[in-house]
Structure formats: structure tokens, C-alpha cells
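I have a structure I would like to understand better, so I am pasting it below and will then ask my questions one at a time.
A single protein chain has been omitted from the complex, and every remaining protein chain is retained in its original position.
The chains carry the letters A and B, assigned in the order they are written, with residues numbered from 1 in each.
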Amino acid sequence: MAASDIATSDTYKSAVRRWPITRLLEDERWLAFVLLLPTMVLLGLFIAYPFVKGVELSVTDAKVGVPGRFVGMQNFAALLDDSIFRVAVWNTIVYTAVTTVFKLALGLWLALLLNRNFKGKAFTRAFILLPFIIPTVLSTFAWKWMFDPTFSVINWTLFRLGLISTRINWLGDPSLALISVIIVNIWRGVPFYAISLLAGLQTINPELQDAAAIDGARPWQRFWYVTWPLLLPVTMVVVLFSVIQTFADFQLVYVLTGGGPANATQLFATYAYQVGVGTGLLSQGAAISLAMFPVLLVVVIVQLLYIRRVETL
Amino acid sequence: MIEGAKWRRWIFFYIPLSAFIFTLLFPFYWMLVTAVRPDSELYRPWSAPNYTPFWTAHPTLDHIRYLLQETLFSTWMLNTLFISIAATLISLFCGLLAGYALSRLKFRFAGMLGTAIFITYLVPQTLLFIPLADIIRNFRLGDSPWALILTYPTFLIPFCTWLLMGYFKAIPRELEECARIDGAARWQAMLYIIFPIAVPGILSAGIFAFTLSWNEFIYALVFLSSPEEKTVSVGVTSELIRGDVFYWGSLMAGALLGSIPVAFVYSFFVEYYVAGLTGAVKG
Partner (left out) sequence: MARISRRKLLKLSGGGAVVARTGGIASILALKQAPAFAQATTLHWLRWNDFVPASDTVLQKEIVPECEKALGVKLSIEMINGNDIQARTTSAIQSGSGPDIICALNNWPQLYPESVADVSDVADEIGKAQGGFYEESRVVANDGKKWIAVPWCVLGAQLAYRKSWLAEIGYEAPKFAQTWEEYREAGKKLKAKGRPFGQAVSHSFGDPPTYAYPYLWSWGGKEVEADGKTVVLNSKATVDSVNFAVGFWKDAYDEGGLAWDDSSNNRAFLAGTISSTLNGASIYLEAKRKPDVYLTENGTPLWQDILHAPLPKGADGQFGYHLPMSNMLMKYVKDPKPGKEFLRWITSKPVYQAWFDSQQGYSVGATTIWEKDKLWDKDPVMLPFRTAARAGRFPGYAGPADRHAAEVLSKYIIVDMTAKAIQGMPAQDAAKWAHEEVTRIHA
């Protein structure tokens, strides 16, 4: 049937003519408007409006209970001077970069392993997700206990294996503290990467792999030239979301180290919280949070462009 | 399967897989042991000769009993369940409609709105919660679960929308057109034809939204104050850390109890979840 016949078909016309509102909803634009309305209202009220207010806050000198006057870019200028802020920026970048690389590599490896048929496959896949499902705050407490300088089970194990002779100060040594936080983040994130990449792997037609094998390609080559390019769209999307979440991460560091020792694990979000809500310097806290936004935007735009390029391949 | 000798299978498959499983699940075993370990053993330093990290000779149910009887743990679980389900339903509803609109309808601002919704995902929570506190106060939602039920969708909707968009894009247009030829209105086609096909995607988005709500901390920390209203995350951390004493036993019991049910539900739906992501990816 030709498309033009649709509009003229009697049944169609009669259905539409029944109520005026349905006629309205036939118009794509109106339907879209109605469908998008709840989302727009919620997001407008609870994100757009507070965002604007947050920006407003960052250009005043408001403190808790004190409305504050307009001071222009003073808060931001002060941040450039603030050594703790610089440390927080650096930490966040390192934290995000390192964890993403490891989560991707390990997640991919695990996905490849899970892609095979073995006994208890469904069971394993479900339980693998546990680190991701459990509320971050609670699992981080378990890690905190495992890292505790006096009671650490990790230290005990390493000690017994003869690998260390004095204890490792996981959370008290500044360089180790960041590593500890990174370890916990990787632990939490690998399952998400693994399951998502597994989903992607399952869309790849196994015949492609077989064809390559017949042509004489070794497993590694098969992966790199067949599997990986087909996996790239999923990978990029997963990485994108993961980067956004890791960049703004709060709970993990808050519970594990509180930003210490002496700001060695301070991130954007934890610093903003400490200054804004902890000390009550709302405007400065807002400025720090806002400073996160452009950096994140740049990272995201770069990734989006890359995704677009990959998708059109 | 890994071709070749059996030893290859061991090296390239069983050992790595076991290593992964061990590393990922050991902390849970640790939580379990700590939850049943008596106090006298809990505070033994690792350098002590009788430190037995991996088992305990005298398991006790005291911590679990304390958790369930002396704290409001069950209330917190119910609160979190209620909030998570409600927030998920709202987000799914909005995400479904929005995802459909953005992926299958042609209108002028489609691209821009899609990007705008995505951008909201980038706005950090630490920027929002002070202004949100004002809004919560104006709507008199302070200290009630509704403060969370209405604010959680702000980070759930963008993700649900995006996921479902991917799903919808994969569904051929012909299905809708056939339905409309048969006399259905546009919205009827959407509701009765397209949505049922997207059920795996909906389940997948729903599971994800549920997990993220269950997991949320900052907003719950800031907007709730009465002990009866708290969620599991906030309740456990604020009430089981009594000054000098982290009630490690009960803390770990709470951590376990707070997550095993969710894991159980997941184990039923993980196939849908995987299928859901697959569908989104195809599109």
C-alpha cells in the first residue's frame, strides 16, 4: 500500500476524528511535546533551576544562614590560588584516568572469559555483579576494615606470604591512600564493564570469528581485527558513562579516607562537600563544584565526537 | 572453546576466571565472617599470633540480632525499597515517553533536547544539593521520602532515556506504520505495539535505575534527618558508627543484608539485563 493511502484510509480518518485530542496527538510535534512534558518538568525543576541557583551562589559570598552579596569571580580566582584545589583537580584526573584504563582492560578480559560456555554460567554472571549492586557506602566499609593499619587482613596475608616485613599503611601513607582508593573503585567497576561488554560481545556473530579462524588468524589477531572494532560502540558508551560517574565520585573517598591524609585523596566532589557543607562556606563549595563542570564537558564532548566517528565507520 | 591442550584451558580460562571471582567476591566472604565474629576476636590486631582472618571458631549471631532488634534496620530497608521502587517507576515512565519521542518522532528540537537531557547528567550533585534544599523546603518535602523520590529521577531519567532510545531505534518503522494503517492512532501504536517489544529494554533500564537509587548517598544524607526516614546507606553509616566504636560486626551484617536481596532479584533478571544492553547496542 502506498504511503499516501494511509492518510486517506477511512478507518484511519475515523479513528482520528473521534476525539479532538487524539487529532492533536497525531501531530508529531504535539505528541512529542506531551511525551516530553513530564521529563521536562522534573528535570527543569530539580536540575535546571537549582543549577542556575547554584551558579548564582558561586558568584556571591554566601555562607550558611547568610545570603551574601554579589562578588563576581572572586571565588573562582581564589580557587586558582588554593593549593588544596589544585591537588583535588590533579587527584580527580589521575583517579579517573587510572581506574578507567584498568576497569576497561580487566572488564574486557572478564567479559571474554564469561563469553564462553561453562557450567554455572548464569550463576557466575549474576554473582559477579555483586560489587556493583551493593551500596557503595557499605562495601567501602568492608574495604576500610580490610585496609585498617592495625587489623588489616591484607597485611596479614602478605606478611604470611613473606612479601612484606612491616605493615603497609594503606590509608595513612599519602601515595598509598590514592592507590587504595583506586583499587576499591576498580573492584567496584569491573563487573559493570564486564557485563556490559559481555552484552556487546554477544551481539557479534560467531561466524565472523570462525571465518577468520579458517583464514588462519590466531586468537589474538581475531580479537584485535574482528572483535574489538565491533565492540567499540558499546565500549565507548560504557566508558563515557563510567568516566562521568568516576569524575564526580564522592561516596567512596568520603567513607574510605574523607579526603585525607592531608588531602592526598581529595577529589572535586569531596572537597566541594567539605568546604560547602562541612564548613558552611556555601559559595566556595558551589564554585568548586562548578569548576568541575567545564572539565567534564570537554572530556564528554571529546568522547561523543569519537563515538560519532566510530558509529559511522 | 579454547582449542588445544587441556593445560591451555586451565591457564587461559580457569585460573583467570577463578582469580576474578575470588577478588570480586572475597570482600563478601569477609563481610560474612566479620558479621558472625565475636567482639573479642574482632579487635585482635593482625600481628597477634592467633589472628584468624578467614574463619572464626566461635561464630555468633549477636551482631545480626543487634542489627535487627536494636536499630531501625528493617525500617531502613523498607524505606529504601519504597523510595527505590517509586523513583524507578517515575524514571521509567518519563524515560520511556521521552526516549520514544526523541528517537521516533520528528520535530524541530529533537537533537537539541536530546543533548540537553544528556548534559543534565553531567551536573554534579554537590552543586545541586544546596539549591535543592531550598526547593525541598518550599515544597515542604524535608525529611520525607518524597524529597528523594522526586530528586532521584534527575540522574535516573537521562540514563533510562538514552538506553531506551537505543532500543527504540532498533525497532523497524514499518511496525508502527502497519498499525496506523490498521486504524490505530499514533499514541495507540506507541503503547500497544512498540512498548511491548521494548520490554527487555524497559526491564534493563528499570534494574539499573533501581540499583542506582538503592546506592545513592549524598541526597539521602542531606535531605533526611529522622532516624525512621533514613535509607539503608545513611542509617547504617550514621547509627552504627557510635563514636569510638565502629560496630563492625553489625556494620558488616547490615552491609550483607542490605545487598543480598537485591542480588537475588538481579540473578533472575540478569539475562534480561544482558539482553537489554544488547538491544540498545544493536541500535
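Assume a residue touches a chain if its C-beta (ideal position, glycine included) is under 8 Å from a C-beta of that chain, and two chains touch if they have at least 3 such contacts.
Predicted, not measured: the structure shown is a model, and the values here were computed from it.
Participant: Which shown chains does the chain we cannot see touch?
Facilitator: Contacts of the unshown chain, counting the full complex: A, B.
Participant: State which residues belonging to chain B touch the missing partner chain.
Facilitator: Contacting residues on chain B, toward the hidden partner: 39-40, 43-45, 47-48, 129-130, 133-134, 136-137, 140, 142-143, 221-223, 225-227, 237-239, 241-246.
Participant: Write the list of chain A residues that the hidden chain touches.
Facilitator: 63-66, 78, 81, 83, 148-151, 167, 169-174, 177, 257-264, 273-282
Definition applied: only the chains that are shown with their structure count from here on.
Participant: Go ahead and note the Å separation of the Cα centroids belonging to chain A and chain B.
Facilitator: One centre to the other, that is 13 Å.
Participant: For chain A, which residues count as touching chain B in their complex?
Facilitator: It is residues 1, 3, 5-6, 9, 11-12, 14-16, 22, 25-26, 28-29, 31-32, 35-36, 38-39, 42-43, 45-51, 53-54, 57, 106, 109-110, 113-114, 116-118, 122-139, 141-143, 145-146, 150-153, 155-157, 159, 167, 187, 190-191, 195-196, 198-200, 202-203, 233-234, 237, 241, 244, 248, 250-251, 254-255, 268-269, 272-273, 276-277, 282, 285-286, 288-290, 292-293, 296-297, 300 of chain A that touch chain B.
Participant: Give the list of chain B residues in touch with chain A in this complex.
Facilitator: 1-2, 13, 16-17, 20-21, 23-25, 27-28, 30-31, 34, 43-47, 51, 53-54, 90, 93-95, 97-98, 100-102, 105-108, 110, 113, 117, 119-132, 134-135, 150-151, 153-154, 157, 159, 161, 177, 180-187, 211, 214-215, 217-218, 222, 232-233, 236-237, 246, 248, 251-252, 254-255, 258-259, 262-263, 266-267, 270-271, 273-278, 281-282
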